[in-house]
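Shown below is the structure under consideration.
One protein chain omitted, others in place.
This part shows chain A:
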Amino acid sequence: MNLAYRDIKHNLLRFVLTNFGLSLLLGIVIMMTGVYGGLIDDALRQARAANADLWVVEAGTNGPFAESSRIPGDTRELVSRVYGVQRAGSVTYQSVQTELNGAPHRLFLIGFEPGRPGGPRQLSAGRDILRGHYEMIVDSSAGLALGQEVLLGTRDHKFSVVGLMRNEVTSSGDPVAYITLRDAQALQFELAPPASRREQARGGSMETNDQINAVIAKVSPYVPIDETAAALSRWKHLTALTQAQQETLLSKFVIEKARKQQLLIMVLLVVVSAVIIALIIYTMTMDKVRSIATLKFVGAPDRTIVGLIVQQSLSLGITGYFAGLALVFTFRPFFPRRLVFDPESVVAVFAITIVVCLAASTLGIRLALRVDPAEALSAAG
C-alpha cells in the first residue's frame, strides 16, 4: 500500500495546483538552461559557420569577434600562398540596423567571397548568391521571405533575399545575413552622398575601401595547423588564430558576462525552487501530523513515515519537472531567442531537481520524526 500515492490521490486538486506552480518554476529553470545553451551555441555557430581551420586577423588583436580587426583586402592572396593553406577567403563582419516589415530590425552582415571559405553553411530555402551585387542570404528568424527586398546602407541599396538559413544568429540573438564581400565593403566604408560631396570638396584622401576583417583559411589535412599558423604569424601585420582559439575567445570572453549572469540566475532559481519545495513539503507534512502520529501509534516504523514524505517530494519534483519541460517545449517557438537544450543539461536539471527534492524533504522528515505518537490521543482534528 503506497501511502504517498493515496494521499496525493485524496488531495488531487491541491497536488495538481501545487504542481502547476512548481512546474512553472522548474520550467523557468529549464528555460534558463536553454537560454544559456543558446547563448553559447549561437556564439560558437557564428565561428563554426565559417568552417575555418585558421583565422588570419590584424596583428595583436583577437579579431574579428572579440576585437575589431582590419587588414588589407589583398591579404587573402598572401595567405593562399603560404605552405599548407588549401583555400582562403576574405570576410567582413558588421552590425546594421534597418527597417524590416515596418519595424526596426538588427542584422549581422557577413561579407564573403562566393565560392571561397566563409560563406553560409547550409540553406533551408532558396539558392546561393550567384550575382556579384545586391543578393542576400538571411536567417529565417529575420522574418524575411524569398524575393523580399531590404534597404541597406547610407545610400539605401536594395538587397534581394535569395536564400534562407536556419539557426544562424549571433550570441545576442541578431539574425545573420550573408552578402558579397564587395557589397559588404561598400556598405562598411561608403559615405552618405552629402558627406561624400563634403569630403571631395575639401580635397580629402581617396582612401581605398578594400579592407577586410579577417581571412579564413582551410589547411591541408597533411600539414599541421599550428605549423601553418606559425608561418602566417611571421608577417608582422598579421596574427593567425586556430578555430579552437577562436571558439575559446567567443565562448569564454565575448559572452563571459552574459554567461555568468545566466549561470547566477540559474543558481538563484534552483535555490528558490529548493526553498519553495521545502516549504510545500513542510506544509504538506504539517497537514498530516495527526495521521503521522496515528501511524506511529499503531506501530509504523520511521522508514514508512520517511518514505511517505520522500515519495511525495519526489512525485512533486518529477511531475513538476516534466510538466515544466512540456511547457518550455510548447512555448519554445514563441521565445524571442533560440533555446538550445543538449541532453546533458536536460538530464542535469532533472538530477538537480531530484537532489533538491531530497534535500527539501529533510525539513518535512525532521518534523515528521519529531511527531509524538501520543499526539494521536489529543483532541479530534
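In the analysis below, a residue touches a chain if its C-beta (ideal position, glycine included) is under 8 Å from a C-beta of that chain, and two chains touch if they have at least 3 such contacts; residues count from 1.
Keep this in mind: contacts and distances are computed from a predicted model.
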Among "Putative ABC transport system ATP-binding protein", "Lactate utilization protein C", "Ferredoxin-NADP reductase" or "ATP synthase subunit a", UniProt-listed name of the chain not shown: "Putative ABC transport system ATP-binding protein"
Sole contact to the chain not displayed, among A:R87, A:H105, A:H157 or A:R290: A:R290
Per the touch definition above, residue among A:A230, A:A326 or A:L377 touching the missing chain: A:L377
Contact with the hidden chain (one of A:A66, A:A125 or A:A300): A:A300
Residues from chain A at the interface with the omitted partner, ascending: 1, 3, 6-7, 9-11, 290-291, 294-301, 304, 372-374, 376-377, 379-381
